[in-house]
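To start, I am sharing the structure in question, which I have written as structure tokens.
Of the protein chains in this complex, all but one are displayed in their positions.
Chain naming follows the written order as A, B and C, and within any one chain the residues start at number 1.
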Amino acid sequence: MAVDMSVDLGGASLPSPMMTASGCAANGRELARFFDIRELGAFVTKSVMADPRSGRGTPRMAETPSGMLNSIGLQGPGISAFIDKDLAWLHQAGARTLVSIAGNTSGEFAVVAARLRESAAFGSVVGVEVNISCPNVANRGLVFACDPLASAKVVALVREQLPRNIPIFAKLTPDVTDIVSIAQAAVKAGADGLTMINTLLGMVIDTDRLRPQVAGVTGGLSGPAVRPVAVRAVWQVKSAMREGRLPTVPIIGVGGVRTGRDALELVAAGASAVQVGTATFNDPSAPVRVGRELENLLQDKGFGCLKDAVGIAHERMA
Amino acid sequence: MAVDMSVDLGGASLPSPMMTASGCAANGRELARFFDIRELGAFVTKSVMADPRSGRGTPRMAETPSGMLNSIGLQGPGISAFIDKDLAWLHQAGARTLVSIAGNTSGEFAVVAARLRESAAFGSVVGVEVNISCPNVANRGLVFACDPLASAKVVALVREQLPRNIPIFAKLTPDVTDIVSIAQAAVKAGADGLTMINTLLGMVIDTDRLRPQVAGVTGGLSGPAVRPVAVRAVWQVKSAMREGRLPTVPIIGVGGVRTGRDALELVAAGASAVQVGTATFNDPSAPVRVGRELENLLQDKGFGCLKDAVGIAHERMA
Amino acid sequence: MSGVVQVTGELIATRRAGAYHHLTFVAPGLAEHAKPGQFVALAVGGDTSSNLLRRCFSIHKVSPSGTYGGTVDVVISPVGPGTEWLSGLRAHDEVDIVGPLGRAFPLPKEPVPCVLVGGGYGSAPLFWLAEALRERGCHVELVLGAATESKLFGVVEARRQADGVSVTTDDGSAGTRGWVSDVLPEVITRTGAAVVYGCGPMGMLKSITDVAAAHGAVAQVAVEESMACGVGVCMTCVMPVTGNDGVTRMVRSCVEGPVFRGDRVRWDAFDDGVCRVPADALGAPNVGGH
Partner (left out) sequence: MSGVVQVTGELIATRRAGAYHHLTFVAPGLAEHAKPGQFVALAVGGDTSSNLLRRCFSIHKVSPSGTYGGTVDVVISPVGPGTEWLSGLRAHDEVDIVGPLGRAFPLPKEPVPCVLVGGGYGSAPLFWLAEALRERGCHVELVLGAATESKLFGVVEARRQADGVSVTTDDGSAGTRGWVSDVLPEVITRTGAAVVYGCGPMGMLKSITDVAAAHGAVAQVAVEESMACGVGVCMTCVMPVTGNDGVTRMVRSCVEGPVFRGDRVRWDAFDDGVCRVPADALGAPNVGGH
């Protein structure tokens, strides 16, 4: 008997928990060469900002042990071109789209959300991921998600711009002393769910030239190397929910997932859905392959539906 | 021509920058089977507390991609047995010892430091590493190094107990929003140097049993996987020193070093000395092998002495 | 604890043995110091490996010299990435080997009868041990058990190297249907064994210990705890063992073991894949403490 893999994410009903991760799947066409993107629970787009952005110079990446460092600098077409070209394409392709948005200021997030709401293809949008793990120009470039107040402000502004039936997910950085306090602030401000984790701040030195390897000096660390940090973040926030320290909202787990077992780690820690990022660079069909592997694992373990496995490790403490 | 690998660490003159990492080398005898521990700049002992501690139950570890998670729980003999057996052995073996100390409370750190100072083998101690990346019982188990005040208090108390000529190094956790502020607090309170980084808080779920893999639920993530985080932490603190935001003190780099190139990354980012931890589990002679590789690299690049390479990447921004 | 070497071992033979892979490496300098019950720690995955930790394997046998110089044999059950990688190696591939590690099986001073019990690949170190015991004049019987026939190792070799062999399988596909502990009392009684040596899963070692005690024999068991380093520096492989002074400590099974006297192991602390720190252990956490 097949496992019921459907999920309800703050109002969005998806047939599968599997998603691409923002910035690791471009905006649809590229991966459509490898699999049917309608097989995904949702396609998560690259964080889009108000205006076109060239991103940073190169080198933009370094391979690291079981991971990579990137410093793309949020290259993107800007919200208008995104809507006209990318969202339109995703719409006609029949994708369920989780649009990731970003801003240099909290106001920019609101502008992007408003433009999105007005777009013709808005019908294909199942939710909005608010990438607050990006630098806040107003606060010396400190990442919004490093500060509960800044996080709350962005989330509240975005929430205002979007219809109630469109859930918004705040995407958190693990680079904080207390991720639960950021999660609390985001949920209190109106986030319908949380995505964890964005990349870790890291750095690689080019040992031939003895200078920073990526043009942005520091960059974001991702891939299997960071999976234990993602599992821990999901676990901590889910624990806080179970203890009533913050309202229970769905968690989208992301960070280092490469196999069905990896996805199951995040699910058992408390994630209702799972994104596959860097592993896509290794295997372009990873987001759907991992979904199949996860389903097989759940079946082998006798689960009738995915929902029963969400957070199950909290019940089975050794 | 050989490269001058000597370093001066806040008063301690060492012939080599290479050290073991606390908790990754036991207390000397074990690795002495593989290499002459006098070849090290310093031997760093497992963090010792006031009383004997059994540590946690098992499983205590999980392998992770290019790293591992551990949850030892600071098992150790207590300061008295440490002095009588371990420090005495290190002393007769001719090791330069950097003693790592820990405590459940800031007072316990002071007690351990005081006992150490009184010990017969104190002559072999070249410095004390204050492992403030351990849980503070008085503050709901929050790690001391997550809080500038708690960090400062521990450092100040330890500094009082030890003679001026014995440098103390505060060992920081990367699990904070702003590592520079912790570094500032520690140096201001009297740390003669900083060791960065301790493990990252992580977690692995046993996907067969669907429960936390290690008995301690969460654990510390280490190994090459985390190296980019270590390089980043050293870089950030060194940058702050260069900008005058904190006094310039020596940095001991640790985190994911497995080869001479890895060590060179930390050195170029600002570390004057380098510890090798988890890689020792892969290669028991890693701490000295890495030192040889580092020396060869420096020689190939035309450096006459290691000191000239410390922090060099700050001068060579792309 | 001395005489341990770290060498690049060239694989010179690899063959299947039921569910296992039997590998022979050239490992100069290792064989000379090795004794039955000791183990080797192998690096896995090659230069680009994401598996940093060594994998530990009982030494099946060594030959200090020969055509290739000293060799060491191990028997590998492919259960995860490291053991699968090792099982897939081909002749002339190289593996970094550290060994011999740990404490060997203590040999009796007198030529007493001994029973050697192996579960699954746990029999691997026993043939070599049998040889050493018989050289001392001991009567040696082997009891080999496994879930099913393909998971028995060395039944043919056993018949050559022991004075008697009993075989059990859970499913009855070979020998007696059942567990080694079902046949062990008879073998101990019949042989009048003074020492029972065991190697295999924890549950089996506990029952060997119990059966031995019930029959007045000493149990010497080689445990298999999850190890990160194998050389005594990581503290991951600990288990509660009671010392001569009656105090229970969390001791490292890689350096103080893997062989322990069965009655010293605090079997009561093991349950469902975890091992708790007994409340009476040295430095055990206080209630509410660490």
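Definition applied: a contact is a pair of C-beta atoms (placed from the backbone, for glycine too) under 8 Å apart; a residue touches a chain by one contact, two chains touch by 3 or more.
Owing to the predicted nature of the structure, the values given are computational and were not obtained by experimental measurement.
One chain is not displayed; in the complete assembly it touches the shown chains A, B, C. Of the candidate positions A:Asp4, A:Asp51 or A:Asp178, contact with the hidden chain is made by A:Asp51. Note that of A:Leu74, A:Leu210 or A:Leu264, the residue touching the chain absent from this view is A:Leu74. Screening A:Asp8, A:Glu30 or A:Glu118 for touch with the missing chain picks out A:Glu30.
When the omitted chain is restored, the residue from C:Gln6, C:Asn51, C:Ser123 or C:Ser253 that touches it is C:Asn51. Taking the whole complex into account, subunit B touches the unshown chain at residues 65-66, 224, 318. Seen across the whole complex, the unshown chain contacts subunit A at 23-26, 29-31, 33-34, 46, 51-61, 63, 65-68, 70, 72-76, 78, 104, 135, 137, 209, 215, 223-224, 278-285.
By the touch definition given at the top, subunit C reaches the unshown chain through residues 44-51, 81-82, 84-85.
Rule of thumb we're sticking to: only the chains that are shown with their structure count from here on.
Taking the mean of the C-alpha atoms as each chain's centre, subunit A and subunit C sit 46 Å apart. A straight line joining the Cα centres of subunit A and subunit B is 34 Å long. Spacing of subunit B relative to subunit C, judged by their CA centroids, is 35 angstrom.
Among the residues of subunit A, those in touch with two or more other chains are 65-66, 224, 318. For subunit C, the set of residues touching two or more other chains reads 50, 273-274.
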